[in-house]
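What follows is a set of notes on a single structure, which appears directly below.
Missing here: one protein chain of the complex. Every other protein chain is in place.
Chains: A, B and C, in written order; residue numbering restarts at 1 for each.
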Amino acid sequence: MLNRYDRNKKKILNDPVYGFISITDDLIFDLIEHKYLQRLRRIKQLGLTHLVYPGALHTRFHHVIGTMHLMQKTIDILKSKGHAISADETKGALIAILLHDIGHGPYSHTLEKSIVCEPDHEVLSLIFMRKLQESFGDPLALAIEIFSNKYKKKFLHKLVSSQLDMDRLDYLKRDSFYTGVSEGVINTDRIITMLDIANDGPVIEAKGIYSIEKFIIARRLMYWQVYLHKTVLAAEQMLIQIIARAKYLIANGETLFATDPFKLFLAKNVIREDFNSSPQYLEAFAEIDDYDVFTSIKVWVKHKDKVLSTLCNNLVNRHLFRTHIQKIPFQPAYIEEVKSEVMKLYDIDFADTRYFVFTDVAKNSAYDPLNDKINIIFKDGRVEDITRASDQLNVEVLSKTVTKFYLCHPKQIEAVNNSVL
Amino acid sequence: MLNRYDRNKKKILNDPVYGFISITDDLIFDLIEHKYLQRLRRIKQLGLTHLVYPGALHTRFHHVIGTMHLMQKTIDILKSKGHAISADETKGALIAILLHDIGHGPYSHTLEKSIVCEPDHEVLSLIFMRKLQESFGDPLALAIEIFSNKYKKKFLHKLVSSQLDMDRLDYLKRDSFYTGVSEGVINTDRIITMLDIANDGPVIEAKGIYSIEKFIIARRLMYWQVYLHKTVLAAEQMLIQIIARAKYLIANGETLFATDPFKLFLAKNVIREDFNSSPQYLEAFAEIDDYDVFTSIKVWVKHKDKVLSTLCNNLVNRHLFRTHIQKIPFQPAYIEEVKSEVMKLYDIDFADTRYFVFTDVAKNSAYDPLNDKINIIFKDGRVEDITRASDQLNVEVLSKTVTKFYLCHPKQIEAVNNSVL
Amino acid sequence: MLNRYDRNKKKILNDPVYGFISITDDLIFDLIEHKYLQRLRRIKQLGLTHLVYPGALHTRFHHVIGTMHLMQKTIDILKSKGHAISADETKGALIAILLHDIGHGPYSHTLEKSIVCEPDHEVLSLIFMRKLQESFGDPLALAIEIFSNKYKKKFLHKLVSSQLDMDRLDYLKRDSFYTGVSEGVINTDRIITMLDIANDGPVIEAKGIYSIEKFIIARRLMYWQVYLHKTVLAAEQMLIQIIARAKYLIANGETLFATDPFKLFLAKNVIREDFNSSPQYLEAFAEIDDYDVFTSIKVWVKHKDKVLSTLCNNLVNRHLFRTHIQKIPFQPAYIEEVKSEVMKLYDIDFADTRYFVFTDVAKNSAYDPLNDKINIIFKDGRVEDITRASDQLNVEVLSKTVTKFYLCHPKQIEAVNNSVL
Partner (left out) sequence: MLNRYDRNKKKILNDPVYGFISITDDLIFDLIEHKYLQRLRRIKQLGLTHLVYPGALHTRFHHVIGTMHLMQKTIDILKSKGHAISADETKGALIAILLHDIGHGPYSHTLEKSIVCEPDHEVLSLIFMRKLQESFGDPLALAIEIFSNKYKKKFLHKLVSSQLDMDRLDYLKRDSFYTGVSEGVINTDRIITMLDIANDGPVIEAKGIYSIEKFIIARRLMYWQVYLHKTVLAAEQMLIQIIARAKYLIANGETLFATDPFKLFLAKNVIREDFNSSPQYLEAFAEIDDYDVFTSIKVWVKHKDKVLSTLCNNLVNRHLFRTHIQKIPFQPAYIEEVKSEVMKLYDIDFADTRYFVFTDVAKNSAYDPLNDKINIIFKDGRVEDITRASDQLNVEVLSKTVTKFYLCHPKQIEAVNNSVL
């Protein structure tokens, strides 16, 4: 028989970000032990960002544990302010946030459209949750209701998913901690202490207004300095191109080293129907992680296909492409010119240069009031959107979507980039 | 004879903010040991802010040591980027920043117009520097040139005083550290690493643009959350009224407990000419600090003048006035009404209610491009003002002066404040 | 009427050490607002230590608020482990720790025997508590029982006062934070998480054994590196000598500048009976703080008594005496020789050299098992003293009292110190 000390021991986790995280519920403990969730230990939160910020090796596992911790603290605060939240609702909300990212695959967002063509990770999370419901029963049902915004108390869903949810609070703090980009650090303690509920949604007490402004600015800073960092974009695009080429080769009858479940997704463009029609896809998806993908890439360095081996070699040994960013689209003629240079450089077909020269667009708006709002509550009970409540952040500025166009190509090519930022 | 270890020991200071601060120059060490500078150990950086943020007890002394430390790091960085800065210029800049606040008196900004009516602390700093030059000679002369912006290399002055100077870098970091308002924390390391020089002024490399945005936002947050906090404003106004009443009583022949040098300033409205005409004023000013003022206030709690004793009792025992803030001026009729209530509350003359009911205006603009600019340098050598360079911070928004009107009165008065924020 | 937000606002304190501290009880809030406790805002936790570690300006006020915060967390943890602690007991323990230092006077320990000759601060705390009981009633009665170890549940007293009490946990963490001596930082979170109760006393779960070892070592490090730092010792002794000389002069009919309540203690060697026989002593003691003492010292710089003015000048302008430390007592003949030098230096009577040359002994044992023990509880329920439970810390080593003798004298004297460490 395990005594109290034994059981306690298993239920406290060290987290460099928050100190200690206690797991106080047995069912939640069992969920964390489940292989679906343990698998998130092998999926890095920020994909290939560690090639630029070497500390950024933290995983989806650590992130979801962190979000659960913040949810617990938030619910404690809200209850202390007089809001009734039952034990079942608490457990439901904790499970919903714990599982909100369980549908992520290898390299998280980077390969979100490459490995499973659709649906996105949120739908996959829901599919996983339904599967877990078979074993874990009612608490999962309530968690699914909250996650899908079907539960009557809408504010619980908003704590899981909105512009000021536990997800964002944790990822901003965690990502800035592990990248070492200290400007992104936010004061989750203060923000949570200021949380309240009005009109069935979370609101922030007026004296927390500056913390919210800082949160919005910090998020924007993390976007441009980390998530959309030029070299991170280059590495991610290279990874996407590698998977595209591997799929192309397999479609054309080539043999490629890969684990069996990974092969399944390389050989077929899996879509939502496949998950419905055949359980093997979910099980295979639950078996792949960063390890399957990167080990294959390491082996493919020696593959006879020059396109694949070149891309893989460049990624493995960190010869990352150069990225140019500008505010207007790159001219097609200019792109053609760069591709011609690459054709010569590698002695490959022009058609294959698309794996080495790619252009895309990065967008981010710091705050999107059309979607949902961050509301401030004043002492007299008035509730106002942050952009109205703030003296300085105005809605036009913050909700403006910043759009940047980028072009990646091998470093050896000396681009003529007089229009570059 | 002191050996190496002995001398080293004296020249490293522990700073909770930066770790260690080394003092590597003998003349600078002697300046720090001088009584003019040691006196700053007894002047709190943030006046009475500790009544709201109990950790905010740090002094002007610690601040100026911190600015000197940042100046040393900045000069090292600039030299490593190829800019010629001589040993004399380095020492001059270090001394200029070390002494930039030496003209501050008791409670720093709060009593800046109360103890010495004019000039302000910067002019007094200059007067002190000239006095020190008599003992310390040439290095002080160069420091004064830099401080007064008369030295040929203008960028050195801007490191001492501009919108991105060592003063601001240190005070934002230090004040947020000691108040515990973590949102104000800025990454001085990163900002300094990104510093360069163009057009004889400091510029920031383009990749540091987000750090600068964060710096501007953090500064603004500290203004409204700390420097202009309602209760801090109330406490500071109470202190100002106390000194005003004390001066009034002395002018009317009353006797008040005070140290001799403090009495000098209570008994006469000292102005710039006095410092010129008689050396006693500088020496007396150099002898007073927070201790003289607050000890008197503690004694005045028992003074027979009801206005003085009430104010002092309220401040000493932290019965701070209530502050109301709004975006438009308070109506004179409304203020009269509040004063009438106070007249009844304390049974005093109406004229004396001005010590208990005061209204003023607090203004702050996050960034003032009319004054001087924070410039960004791009890879192609272009230099642009931050508000042009930033995608999101636009000049109209940031340079807008936010104006708030506030009214303070005793808590016992129940103000009808339907117009209050 | 105050609404919820207003009341919340007053009841959260920013603490750079712990983040936020919530005050959830109205009576405790009122106690904190009481002038006896507000007075601790003007008594520095570490006396003159800031002359060596310039950040060490934190006050007894911040410390007692911190201990209360840790007590709340400890009680929450103990209750979560199944121990019954009633709401009244919780409040009693919180009040006991909040008031445990209320008997401290100006410069805390430094002047503990100089201003009030006896009793020590703990007895004075009890006198203050009894006075407060007159206004606050029953909760104070229970707090006094706990403080005096008369309450039946002995473990509550041990949380207030023992080798692992809230006092030590807070002061080690806070003092290391503000001095910047990061080696003294302890993980209060972890230690509190590991706390349990056995045999009516606090015990630490076995897996926390290394944290306790670290706590003991950190405490020892803080003793020798901060509390008994050579220059700190010199400054403190100078302060003690100043008060001694001031008392001597007053006893001999001299007039000295001082506030009235401070004069009371300078003019008479106040002892325990005085507090019993006349309420004026407690009220006067409650009115003096660091400000009264240091302001007088600043004025005394110009006093005609050469001994007093020299000591005061040296302290105010930080010409601190030199301290020599050795493991054996200093030879009387050697001390005489140093005194002779001082007699010549200042041209004073030999008898008066005792104010400038003083020797004393500093002792510290890292852990004193004779007093009370730090106990470890193992999974099988065994309870063992830390020195038995630890593989490496053995009782002989840790409980050995380290004794160091020190001698202070003016820096101008070049001591022949061949026996010095």
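Note that in this section a contact is a pair of C-beta atoms (placed from the backbone, for glycine too) under 8 Å apart; a residue touches a chain by one contact, two chains touch by 3 or more.
For clarity, every value in this text was computed on a predicted model and none was experimentally measured.
Engineer: Quick one: which shown chains sit in contact with the chain that's not drawn?
Structural biologist: Across the whole assembly, the hidden chain touches A, B, C.
Engineer: One chain isn't shown here. Among B:R190, B:R220, B:K298 or B:K339, which residue touches it?
Structural biologist: Of the listed residues, the one touching the omitted chain is B:R190.
Engineer: Looking at C:H34, C:K154 or C:R220, which residue reaches the missing chain?
Structural biologist: Of the listed residues, the one touching the omitted chain is C:R220.
Engineer: Among the options A:Y151, A:F177 or A:F358, which residue touches the chain absent from this view?
Structural biologist: A:F177
Engineer: Write the list of chain C residues that the hidden chain touches.
Structural biologist: Those residues of chain C that touch the unshown chain are 182-183, 185-187, 190, 210-211, 213-214, 217-218, 220-221, 224-225, 366, 378, 391-394, 397-398, 400, 402, 421.
Engineer: With the missing chain put back, which residues of chain A would touch it? List them for me.
Structural biologist: For chain A, the residues touching the absent chain are 13-17, 19, 33, 35, 38, 41-42, 50-51, 53-55, 57-59, 61-62, 65, 177-181, 257, 259-260, 287, 291-292, 294-295, 298-299, 316-318.
Engineer: May I ask you to list the residues on chain B that touch the chain which is not drawn?
Structural biologist: Touching the missing chain: residues 3-6, 8-9, 12, 19-20, 81-82, 189-190, 193, 205-207, 379.
Heads up, the rule we're going with is that only the chains that are shown with their structure count from here on.
Engineer: Between chain C and chain B, is it the same set of residue numbers doing the touching on each side, over half shared, or a different set?
Structural biologist: Over half of the interface numbering overlaps between copies: same.
Engineer: Using the touch rule from the top, point out the two chains with the most contacting C-beta pairs.
Structural biologist: B-C
Engineer: Can you check how far apart chain A and chain C are, centre to centre, with Cα atoms defining each centre and the answer in Å?
Structural biologist: 50
Engineer: Rounded to a whole Å, what is the gap between the Cα centroids of chain B and chain C?
Structural biologist: 31
Engineer: Which parts of chain B, given as residue numbers and ranges, touch two or more other chains?
Structural biologist: none
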